[in-house]
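This is the structure, below, for whatever I ask next.
Only a single protein chain was left out; the remaining protein chains are all shown in position.
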Amino acid sequence: MSDAPCPAETGRPAAEAAKADRLRADVLVEALPYIKNYQGSTVVIKYGGHAMIDERLRDGFAQDVALLRLVGFKPVVVHGGGPQIDALLKRLNIDFRFVEGQRFTDEVTMEAVEMVLSGRVGQDIVSRITRAGAGAVGLTGKDAGLIKAARKRLSRPSLEADAPDEIVDIGLVGEPVAINVELIRHLSAGGFVPVISPVGADEAGTTYNINADAVAAAVAASLSAARLILLTDVTGVLDHEGRLIERLAEAQLNELKRAGHVTGGMLPKLDCCLTAVKGGCRAASIVDGREPHAVLLELFTDKGSGTEVTLA
Amino acid sequence: MSDAPCPAETGRPAAEAAKADRLRADVLVEALPYIKNYQGSTVVIKYGGHAMIDERLRDGFAQDVALLRLVGFKPVVVHGGGPQIDALLKRLNIDFRFVEGQRFTDEVTMEAVEMVLSGRVGQDIVSRITRAGAGAVGLTGKDAGLIKAARKRLSRPSLEADAPDEIVDIGLVGEPVAINVELIRHLSAGGFVPVISPVGADEAGTTYNINADAVAAAVAASLSAARLILLTDVTGVLDHEGRLIERLAEAQLNELKRAGHVTGGMLPKLDCCLTAVKGGCRAASIVDGREPHAVLLELFTDKGSGTEVTLA
Amino acid sequence: MSDAPCPAETGRPAAEAAKADRLRADVLVEALPYIKNYQGSTVVIKYGGHAMIDERLRDGFAQDVALLRLVGFKPVVVHGGGPQIDALLKRLNIDFRFVEGQRFTDEVTMEAVEMVLSGRVGQDIVSRITRAGAGAVGLTGKDAGLIKAARKRLSRPSLEADAPDEIVDIGLVGEPVAINVELIRHLSAGGFVPVISPVGADEAGTTYNINADAVAAAVAASLSAARLILLTDVTGVLDHEGRLIERLAEAQLNELKRAGHVTGGMLPKLDCCLTAVKGGCRAASIVDGREPHAVLLELFTDKGSGTEVTLA
Amino acid sequence: MSDAPCPAETGRPAAEAAKADRLRADVLVEALPYIKNYQGSTVVIKYGGHAMIDERLRDGFAQDVALLRLVGFKPVVVHGGGPQIDALLKRLNIDFRFVEGQRFTDEVTMEAVEMVLSGRVGQDIVSRITRAGAGAVGLTGKDAGLIKAARKRLSRPSLEADAPDEIVDIGLVGEPVAINVELIRHLSAGGFVPVISPVGADEAGTTYNINADAVAAAVAASLSAARLILLTDVTGVLDHEGRLIERLAEAQLNELKRAGHVTGGMLPKLDCCLTAVKGGCRAASIVDGREPHAVLLELFTDKGSGTEVTLA
Amino acid sequence: MSDAPCPAETGRPAAEAAKADRLRADVLVEALPYIKNYQGSTVVIKYGGHAMIDERLRDGFAQDVALLRLVGFKPVVVHGGGPQIDALLKRLNIDFRFVEGQRFTDEVTMEAVEMVLSGRVGQDIVSRITRAGAGAVGLTGKDAGLIKAARKRLSRPSLEADAPDEIVDIGLVGEPVAINVELIRHLSAGGFVPVISPVGADEAGTTYNINADAVAAAVAASLSAARLILLTDVTGVLDHEGRLIERLAEAQLNELKRAGHVTGGMLPKLDCCLTAVKGGCRAASIVDGREPHAVLLELFTDKGSGTEVTLA
Partner (left out) sequence: MSDAPCPAETGRPAAEAAKADRLRADVLVEALPYIKNYQGSTVVIKYGGHAMIDERLRDGFAQDVALLRLVGFKPVVVHGGGPQIDALLKRLNIDFRFVEGQRFTDEVTMEAVEMVLSGRVGQDIVSRITRAGAGAVGLTGKDAGLIKAARKRLSRPSLEADAPDEIVDIGLVGEPVAINVELIRHLSAGGFVPVISPVGADEAGTTYNINADAVAAAVAASLSAARLILLTDVTGVLDHEGRLIERLAEAQLNELKRAGHVTGGMLPKLDCCLTAVKGGCRAASIVDGREPHAVLLELFTDKGSGTEVTLA
């Protein structure tokens, strides 16, 4: 109770305050079954896109994660950082280009990527979650050998007839080969929130730039997480009439792919969800990160705003 | 996400649903600092009065307690049961009367009191909290010697001049002498919610009927609780202009007593609050239990609906 | 050593005292292998009948249980309370009757049963064990959802030829469907003795009156107890020559049943023993509770006074 | 229950068996308060004299110690071995002599002492306690640096007038300087019974023969034991009329010494008791080890057979 | 044992191999007392200068830290990164300058500092230690609120007579106000090696560039570390004859300062050592990091290569 002026003195506002209080209590009580359901569960969230740029969304996201931690969830954040990388590369006068949707990553680019992801983007997320009330710790795949990576081999059909597929050089782009979950588990058990930058290394010590969705999926699978949530800048998968598809089983997804219905950036995201659930994560969804508190709403209401990918 | 019909199909409702969702998220996020503040703290709640009779209030109370438990508080409930005792005594054709506001308790009355408090009222509360999501366990002061009691000595001024005070016989009415907190601590540590019936025994094994507010205060002090909340059927202490007094320091309380301003049932409740804070409980308030989710609002908003008693 | 008068001064008594001491030491040492054998083991005791009425037997039982706890066993008590229920029902002017040996239980009867079992009988046992030296805690099946019950369906052959069995309405009589052992284990691990009243509830919250032997058997099986002891008012199962049968394997029991040799109240008790050992309890016996310290003698001597039911 | 012939078949013996059983139960129940009282307490027992020679007493002692362990005490045994040392020295043709009541210990004697104490006497005690049901572990003061010893300086008044006291050479006789309780505590916590041979070493590695009573007193003080029991071959301290003195406060003891009433071997034993209680042991007694199960009787009856030394 | 060719076949080399082996064993055994001495102790190492630039020294340092961890020490690394910061600033075309020996840090500089320290320098150290065998984790002062910082106020005498000291603006340069050791302790307890970048934030979220020596001293004091080691590029403090001063008590240090003997970069380093030991760190030294394995030699030999600062 604060020393605020007593509402009893005023007429109307008091009644309104009481109504607001009642609503507040109702909302909290409605959260009960969700809190109970996820007690002690790991929830891996891929954080990126608009939600990472808009100032209000950023603080909202940090509050969501802190709240999850305080009510007994074990949240793990994996973040991207494309625009921030672009900005630094420009300032450093480093040219950059994309091959088949992947950033071509030479050594100087890799250095910049690592610096900006771990040294700026990750640190900003860590600060916000910590200020919101839960101690967050920034990690990269190099910390205690968290992400063992390997060079990603990209191939495309040769332009010449009958020739074998052409290997495309995209430089130091990697994919996660193994996740050493010991450090994540230790931090979660201690009440901390791991915030992971998608950078990994191979045994020889070569550093790789890895797709954040792929890291999130690998982490969720390795931790047998209760949930993987990929925040994106779209509403979810829509059917041919433009309506949101709430659940998408593997078979149905394959059909949509064959029909060419799912394309662009959504395709690899759906594949990441599938990889996660196949690897042991209990449920994986693509959620619209442009909505404020999208994570909270996805986990604390019966109906989320996105598409859940299921095995069957 | 449920299989509910997709709101995207409909026009207006979707927008409204989104608005409601946003509000919901805001409320949850506003709870963050309170949840953080009370993590791991013990909160003792005296449950009684209207909040224990009205069916909706009863479930609301059970949800509040379950929620507190799930988000990391350690709630302990102490309950009364006057009306239920009266009802059983009537059915058993046992006369009952009150002396100086205390129920005169002979042996048959004590038997009925014990049965109804522990066997009915306590069990009902336990069932509701358990169904709301947190395992509750009913206790009496006899369980593992939880409440060591002694016969309460009530005296009143003699009607004859110069005669010593007259001792008033109120039978098996006791007061708490010592609280053995080991069992409460063990249950709280295991994630259970202790629900205590205000019955105690002395070393000889004689059972006593004890005032629930007094038990709650003694338990709160013994546990060095973060909060004691006494649910009552009034708004709190009002000043001479009928306005709620939000904070009442010991000195001020004594003045109000001298002025005869605070009377009736409120007086011992305020004394219980004072006893608790003097004994080591960090804060004690009298809260209006007629308001739905009064406990939650008291703990999750800056301004509660009642009066907090402080040392200075 | 007390300040008692020195026996050395007197002649004869000293010699006798020494002899008594020696005997005492011998008895304690003879208990060694039994104490060793049951260290850390769970022993579930159904307490009822004469042993719960006779004042001396009651304290003897409480001492037995406290001793078991202090020397390293984990005793769990399940109690009945037929006579006490009858007495309360009479005082409340509630008629009662038995159908096929089961108490017909309507709602008012159920209320009375719950009050008297948990609020009086259980509390009395708890007090005695606690005073004897081990902290006991009274529980019902509602505490933390301990006993999930379902309505018991009783059928009997129709009187009309070829008609299907007749369903007999016995009201709120239930049977245990699942035992949530978490609370029992937590209390035992903390050094407390759980004392369970045979009342349970279903998911909808309806309360049921359950046979205490059935609860004891279900609890013993769920805990994989080392022993289940059912205290009764008979010597055990006698053969056709009136001699005690010390061990009764399932096959032999079935034969005795077929021969109509085992009848009346003994039959369901033997079935409870069988249920327990089939469910994982290591050994189950029916023991004569009219003998003082029957539990101690059953566990601390090679030859108990009753009949042990075995699988083969 | 064994397959022993059923006593129900025979007439008289059954009644007698029942009587014996009842007595047995009574004895066990009488032990309750003592067991409760010493739960988790450390009891240090100096074992020696007749109790270590008589075959029946030896097994009785082992059973006592095993029982203490199993019912929750933490017994620690320190043993002597004078007669066994004499026997080995004779067989090895090593002369031995005593100076002021202390065995003169040269290097070859020390070797023999160490071998016989740790390699024979200690091992025999360990075997018996282990067979009686509690895992015992033989230790010497060298194990993990358990007993840090220093050479004992014995002086006696010079025969020449005005000359300083004469230093008496008694060779490798030591006294305990420090007890490293870590190993004892670790073994007790693991459920084992430490059995200590009174041999210690100094920093330079020189081995010393130490008086077992002195080791027991030092160990009891260092562990803040609940009890020190020195088993001897006498009834205790008798007053001038030959009656046992049950309690002897420091002041009274000093008076008895001055009066020359307490002499011989009893004197240092009383001093050891005093040292122990001054060092933090709660109570220390001299008990007649010639009585079977003397340890059990001392701890499980109100009146022991010996003399307790107290501070005041 | 590998499948390497058997040395027995060859003549000379075998003898030499044996000699080398013997030497190796001797060295390991000589490490015994040091390993024993530091078991479980925290050692804070400020890593910087030449040791962080020379490739061989870098791997040597990583091996030293990994070895300390594996033999039971709890190493904590704090690193600097001046040259790396300069390099990035140049590439970003950001001018930089130093005021009173401190880098003037505006917002763009701070961004670059944070990126390069945490995103490059820290990550490189983490990778090397992890590859050497101990899981290292990179942290900044923002992780879980590790370093609470405040803006550093630098003042210098005014050039005008009698004028108050002039405040010098050095921008976002901070000093450590409080160290939240919980995260460091949790990581150390889990077997990880914390590697800390000297960046902190205040309550408002403003990021500060902090001197690494100061952070190391604050961390060592807060952890009550057994040792603080500051690696530098000089031999230690030399006396006026050019000889190494092995121990420097506070009084002596003050005298050297007054005499103007200690100047330049050495002065603040000595003050950091003093701050650490005054704050609870047991010993603090300045060590020549140009020597290979300087950390190991400082901790595993009686004579280190540097100067130890002591209170008296």
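Think of it as A, B, C, D and E in the order they're written, each chain with its own count starting at 1.
Simple rule for what comes next: a contact is a pair of C-beta atoms (placed from the backbone, for glycine too) under 8 Å apart; a residue touches a chain by one contact, two chains touch by 3 or more.
Bear in mind the structure is a predicted one, so any value in this text is a computation, not a measurement.
Trainee: In the full assembly, spell out which visible chains the left-out chain is touching.
Mentor: D, E
Trainee: Just one of D:R22, D:K36, D:H50 or D:K142 touches the chain that is missing; which is it?
Mentor: Answering carefully, the residue with contact to the hidden chain is D:K142.
Trainee: Looking beyond the chains shown, say which of E:L28, E:I53 or E:A189 touches the absent one.
Mentor: E:L28
Trainee: What residue numbers in chain E mark contact with the hidden partner chain?
Mentor: Interface residues of chain E facing the absent chain: 1-4, 6-9, 18, 21-33, 35-36, 39, 60, 63-64, 66-67, 70-72, 132-133, 243-244, 246-247, 285, 291-293, 296-297, 300-304, 308.
Trainee: I need the residue numbers on chain D that touch the omitted chain, in ascending order.
Mentor: Here the touching residues of chain D are 88, 91-92, 111, 114-120, 123, 126-127, 130-131, 135-140, 142-145, 182-183, 186-187, 190, 192, 201, 205.
The rule is short, and it goes like this: only the chains that are shown with their structure count from here on.
Trainee: Shared touching chains for chain A and chain D?
Mentor: Touching chain A and chain D alike: no chains returned.
Trainee: Just the number, please: Cα centre separation of chain B and chain E in whole Å.
Mentor: Computed from C-alpha means, the inter-chain centre distance equals 56 Å.
Trainee: Could you tell me the distance, in whole angstrom, between the mean C-alpha positions of chain B and chain C?
Mentor: 36
Trainee: If every chain is a node and each touching pair gets an edge, what shape is that graph: line, ring, star, complete or other?
Mentor: Shape = line; chains linked end to end, path left open.
Trainee: Could you list each pair of chains that touch one another?
Mentor: Contacting pairs: A-B, A-E, B-C, C-D.
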